[in-house]
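Scroll down for the structure; my scribbles are underneath it.
With one protein chain removed, the remaining protein chains of the complex are shown where they sit.
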Amino acid sequence: MSPDAIPMSTGRYGSNAGQPLTRRDGVLKVTGRATYAADNTPDGLLYAVTAVSTIARGRVAFLDVAAAEAHPGVVAVMTPANRPPLFHDPEEKMPPFGFRVEVLQDDGVRYVNQPIALVVAETLEAATEAAVLLAPRYAAEPARTDRASGERYAPPAVGVGGSPRTAHGDLDAGFARAARIVAAEYETPAQYHNAMEPHAVVAAWDGDKVTIDMPNQAMALSCAAYGAYFGIPAENVVIRSPFLGGGFGSKAILNGPQLLAILAARQLGRPVKLALSRAQMYGPVGHRGQTWQSLRLGVDEDGRLTALHHHSLSATSSFDDFLEPAANAALPLYASPAILVEHEGLRLDTGTPGPMRAPGEASGSAALEIAIDEAAEACGMDPLVFRLANYAETEPGSGRPFSSKALRECYAEGAKRFGWSKRPLQPRQMRDKNGFLLGWGMGTAVFPCPHFPASARATLRADGSALIETAGADMGQGAWTALAQIGAEALGLDPDQVEFHSGLSTLPDGGVAGGSGHTASAGLALHEAGIDAIARLTELALNDPASPLYGAGNIGVTARNGRLHRRDDEARSEAYADILTRAGAREVVGTAKSARDPAVAAAHAMYSHGAVFAEVTIDPDLGQIRATRLVGAFAAGRIINPLTVRSQYYGGMIWGASFALHEEAVTDHRTGRIMNADLAEYHVPVNADVPSLEAILVPEDDAYVNPIGVKGVGEIGVTGTVGAIANAIWHATGVRVRRFPVRIEDFLAV
Amino acid sequence: MTLSISLTVNGQPRAIALDDPRVTLLDLLRERLHLSGTKKGCDRGQCGACTVLVDGRRINACLSLAATLDGASVTTIEGLAEGEALHPVQAAFIACDGFQCGYCTPGQIMSAVGLISEGHAGDDAERVRELMSGNLCRCGAYKGITEAVLQAQREMTAETGRDAA
Partner (left out) sequence: MNRFDFLRPTGLTEAIAEGGKPGSAYLAGGTNLVDLMKIGVSRPERLVDISRLPGLDRIDWLEDGSVRIGALVRNADLAYDIRFASAFPAVAEALLSGASAQLRNAATLGGNLMQRNRCAYFQDGASACNRRVPGSGCDALHGENRLHAVLGWSENCIATHPSDVCVPLVALDAVVEIEGPQGPREIALDALHRLPGDTPELENALLPGELIVGLRLPAEAKAFAAKARYLKLRERMSYAFAVVSAAAMLTVEDGRIREARLALGAVAAKPWRARAAEASLIGALPDTEAFAGAAALALAEAKPSGANEFKIELARRILVRALTLAMEGTPAVMPALPASPFSTHTGDRHVA
């Protein structure tokens, strides 16, 4: 099935009780009928494969184009020498999320796995081998990929336009009056998104219009960007992204290989498919940049913070800026009268980092939550008691109220479920029945609530059903289901009566699926479009003398179960279908273009919160670690679908475990090559790594975050968890780990 | 050179002229037979997204050259449901929310079907986890996956029991 839009069937499989609806796209996904970009094979398809650099810096001196062209089935070899022109300079960034794009603009090499040529052939096998036959030779320069060789600089911004430095209060005075100062350094490695679906594209041109099948977290921005690169209006670009095989931030930003494949399709006049190999994903499609963080905490006699200083040296590429805003983790969480967060940049010969699930929040939280644990230890306090003693009632620094903050309840619920009160204060106190060391640790989870402008359309049809539309993206978070629930609710219909179209750029802009803000952003648009549709329907009824609702203008009506009811007399009601039929209308259409109210946003600090409790079991002799139990309690405003929200928390917590125990790109700094650019040696957790997970949904009402009260759930689970596991490791062994991932040999001396 | 092989794919006998011996079973299914339900995640046997059944056994289709499979019977995710009726494993994956993005799901489900027919896990969640560890899920749906496998296995066992009775 190659849909123009996702025709989410109105039927669904599974439970219909309460709100935890099973996924509307479930049947498609379990039958193999959900179509991901690379699943498309239009007639006349050609296959493109990039050749990538094996050096980190220098120049491509020679490519054996003749050998590649001679391979049977090869149609074209694109190199810097013959790459067709683009209409926008790839060196020039395109705001707001634009990066310098690597599209064969020169023979320079700036990182390993940079595309240096594109081979197009009649078969995948031919294109793959011909790319090898290019056998590049280089004029190489020394790689600068470690802390010592990279150039340090003062970055203009961190993350996406964030301030590199924020200060509140008098830091020196805070440290001066501290009874204790805890200071330490922490190191987090380069990590790669490694979505299960490699970045893929199938591009087909028709004159100056192009249809692009690709996984995409930001369709409207991408259409505009592709339009600029190809010199065509944005509306001539149609992106179909019905399903993303995982995104985690890596599919929100344009990248060179996909752009080159679209370019090749135009040049050759035939559809072109390109899918990156797993190894090729370790370069041009972003990663979580390395950080070296230092934290300094001043604490008074009562265990209250007097000063908090968080500094992050964050790595980026030699030619572009994306820095993990790691130190910002210290801003929203703990009540310190003085806080300074600072970032410094480090230029390395790597691909440019990018947002990766909880960018900055994850690596910053990893360091901060250990530092907090170290401070609690220094004070002889239970880590939960310490956190409660430093609970921020208002946003530290600004003093703004939180739009809502049920963190105290998260601590309480999580601790109770986990059994935290039985935790001995000192480390190395617990063993399991096999004599293995047990440790318990905790971390606070926090994630901001961004809101993206989004549009939607809601159509009530004369048959009583409805169609709701927004160009959203479901990369697994459950958007198709939750958004349909929101739309259905606004329309006063059961989700089964609502057809939902999404994942297609010609639909109203659904905003960016990132920053854990998609359900809130696209959801608000659907909510308001639904309200608009109901308002238009109401107008039809109120002006129709034949309607039982006639003349109820000032009293108003409510929409419920497919009927409008007079507010003052529930018995006087009429079905949508009847109103439309009598009016001779096939449908009534509501639209909305939604954004957050800037005044409300300025007046409030908006965050999701949570508390994560971890148990680790460690073989005392052999050092092997297992995170044997994870309990997270999260408060994220109104929960639209508890089933899919829980799954998001589980996923985030597993990412936290992975950050703590497994993930790391290993670079040979002599060459800058990543020596584990695969899935056998770049370890992500397997099923057996995660024996016990629980996620508690802590109730929270938020009247300010947005009119539907929804906060984000997609990334918060990573935060808190990394620190909780590291702290549990300390509790089990007495060893403080400050470098991730934790390794077997860290415990051999224990 | 062209190699001729015959395969039974989801119950249908197919005579296939292979234009290239380099074609893997995975690329044969996806690019030539248009059975794109089977996914490519790593192409090196390191992720399990391409898991299919060959002669009833779960394998990684990416490491199997199609030319070596003359006469084999291949079952893919497309061949699991009977019409609109989902296979118990498919239904359980939906009920237990055993997936998020869905990309690893065909491989997970085929792996689970293989696991259940192998019969080595019993009702032990830890054995299921170990025996499903050849299928990476980057979204982290492992808890739902494990529950789905156990639930489907219980249902299939009960059904077999009923059939026998």
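In order of appearance the chains are A and B, and numbering begins at 1 in each one.
The working rule: a contact is a pair of C-beta atoms (placed from the backbone, for glycine too) under 8 Å apart; a residue touches a chain by one contact, two chains touch by 3 or more.
Small disclaimer: the values here were computed from a predicted structure and weren't measured.
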Omitted chain's touching partners, listed by label: A, B
Listed residues A:213, A:324, A:344 or A:689, member touching the removed chain: A:689
Listed residues A:673, A:711 or A:731, member touching the removed chain: A:673
Touching the absent chain when the full complex is considered, from B:16, B:101 or B:115: B:115
Chain not shown, touching residues in subunit A: 54-55, 125, 128-129, 132, 432, 434, 436, 617, 619, 621-624, 626, 628-629, 661-662, 666-668, 670-671, 673, 675-676, 680-681, 683, 685-689, 691-694, 743-745, 748
Missing-chain contacts mapped onto subunit B: 1, 3, 20-22, 24, 43-45, 48, 51, 57-60, 63-65, 67-68, 70, 111, 114-115, 118, 120, 124-127, 129-136, 143, 146-147, 150
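As a convention for this text, only the chains that are shown with their structure count from here on.
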Whole-Å gap separating subunit A and subunit B, where each centre is the average of the chain's CA atoms: 29
Subunit A residues touching subunit B - in the complex, by the definition given at the top: 13-15, 22-23, 25-36, 38-41, 47, 123-126, 129, 194-198, 243-248, 275, 277-278, 474-478, 643-644, 646-648, 650-655, 678-680, 684-691, 693
Residues on subunit B engaged by subunit A in the complex (per definition of touch): 19-20, 22-23, 27, 30-31, 34-44, 46-47, 49, 76-78, 80-81, 86, 90-91, 93-95, 97, 99-106, 109, 125-126, 128-130, 132-146
